[in-house]
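Only one protein chain is missing; all other protein chains are in place.
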Amino acid sequence: MVHGAEAVRGQAGGHGHGEGGGSRRDFLILATTAVGAVGAASVLWPFIDQMNPSADVLALSTVEVDVAPIAVGQAITVKWRGKPVFIRHRTEEEIKAARSVALSELRDPEADEARAQRPEWLILVGVCTHLGCIPLGQKPSDPHGDYGGWFCPCHGSHYDTSGRIRRGPAPQNLVVPDYLFASDTVVRIGEVGPAGGAAA
Amino acid sequence: MRWSLFGGIAALLFSAGTALAAEEVELPERHWSFGGLFGTFERDDVRRGYEVYRNVCAGCHGLTLIRYRELATLGYTDDEIKALAAEQTYTDGPNDQGEMFERPGLPSDAFKAPFPNEQAARVANNGAYPPDLSLLVEARAGGANHVYGVLIGYEEPPADFPLKEGQYYNKYFPGHVIAMPPPLADGAVSYADGTQATLPQMAADVTSFLAWTAEPTLEARKRMGVKTVLFLIVFTGLLYAVKRKIWLGVKH
Partner (left out) sequence: MSAPVFKNPVVRWIDYRMPVFTFLNHELNEYPTPRNLSYWWNFGSLAGIMLVTMIVTGIVLAMHYTPHTDYAFQSVERIMRDVNYGWLIRYLHMNGASMFFIVTFIHMFRGLYYGSYKAPRELLWILGVVILLIMMATAFMGYVLPWGQMSFWGATVITNLFSAIPLVGEDVVSWLWGGFAVDNPTLNRFYSLHYLLPFVLVGVVVLHLVALHRFGSNNPLGIDTKGPQDTLPFHPYYTAKDMFGLGVFLIFYALVVFFAPNLFGEPDNYIPANPLSTPAHIVPEWYFLPFYAILRAVPNKLGGVVLMFASIFVLFILPWLDRSPVRSARFRPIYKIFFWILVVDCVVLGVVGANPPEGNWVAIGRIATIWYFVHFIILVPLLARLERPRPLPASISQPVLAGGGFAPAAARMDKA
């Protein structure tokens, strides 16, 4: 935006009584160039900023999901910021399995408690951290890998019931997005939750 | 001398032109808060105008370029916006069963048109099509003055003026015949802020609202314009000084 240039006003032309005409002219040219540079930068900014996400894109930066219809043991996939998000209503066994894993066994050590604000709800970005395929495991008929969670068919990454990488080429656990529970049954994905909730 | 001759002829021809276009009407010239070099939208006017739109116009006229989230500019809170959006249902889907389903509106949704398409709108309005109002202020010659004029311009036609069934006489509408029945009457809306809802008040408010819907970025534009033009005047002054300095003493 254009600002600050007015401060330069009045500088040029009024000075230099004792200076020679040459250096006065140089100062004038210097001042003019400086003002011009400010102008040029101000003009340049809108052309750069227009490529940043627009208002309608930013408006879709959060999505609200009613999780009440999801039965225990079921999972749904919703779209958030153009990516799939897995929402799984975990069974007791799945939660126990996730919490009984020693952190030293994990390639990307993270406790299950840090990955789920409420133990029965696991919310993950459904994009494999290896090269970006969508892992299988949302449907009962899908393969779940050797750890009961998700299995990525592209290069064979196995994720457990907390979405953590256990075997295969993926370097990191499935990402837990920012989310918070707007009510007992409505989760808002994309908004930062309470402290101690999902880590980045 | 040459310039004034030229300008004089151009002015004569332009005025001759407008006089010959017999359907020109003289619009009421009203001062608008958003007019002029430093104009801004008066938030209260625009907010009241939205109430008029919701209660009077939305039954027939769409406003499909505006999203509910934009009402935040008018001072509505997030919860108020969510509630307003949720009043409308939208078709979404397909769901995992492959069906389209209905859901309540979201702040990111655009205002829903009252009719699914132009044909349905015409059937419901005796063959006339109530246009979408989002850009109306920019889509009509005379802009805000035209819209305001039409809203306050309903009156009894002069004697022997040919008027068919379903037509109304309007002082400020070009051609004086309009298919829209007078939409406003004193007290048609009860304003949340308690302002008395006279016809001219509602007309002015909804016009301000529609000026905002047509160009929400107007204030940003004028603000940037003031800064830019001032900067350019200063900068051009400097450039002139540089030019003079360089050319000093050079015979040309």
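Order of writing sets the labels: A and B. Residues in every chain begin at 1.
Just so it is clear, a residue touches a chain if its C-beta (ideal position, glycine included) is under 8 Å from a C-beta of that chain, and two chains touch if they have at least 3 such contacts.
This structure is a prediction, so every number in the text was calculated from the model and none was measured.
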Among shown chains, those touching the left-out chain: A, B
Hidden-chain contact residue, picked from the options B:82, B:171 or B:222: B:222
Residue among B:37, B:159 or B:192 touching the omitted chain: B:37
Among A:50, A:100 or A:141, the residue in touch with the chain that has been omitted: A:50
Where the missing chain touches chain A, by residue: 46-47, 49-52, 54-57
Residues from chain B at the interface with the omitted partner, ascending: 2, 5-6, 9-10, 13-14, 16-17, 20-21, 37, 65, 131, 134-135, 138-141, 143, 214-217, 220-222, 224-226, 228-229, 232-233, 235-236, 239-240, 242-243, 246-247, 250-252
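One rule holds for everything that comes next: only the chains that are shown with their structure count from here on.
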Residue ranges of chain B in contact with chain A within the complex: 67, 69, 96, 106-108, 224, 227-228, 230-232, 234-235, 238-239, 241-242, 245-246
Residues of chain A defined as touching chain B within the complex: 1-3, 5-6, 8-9, 12-13, 25, 28-29, 31-32, 35-36, 39, 42, 56, 59-60, 64, 76
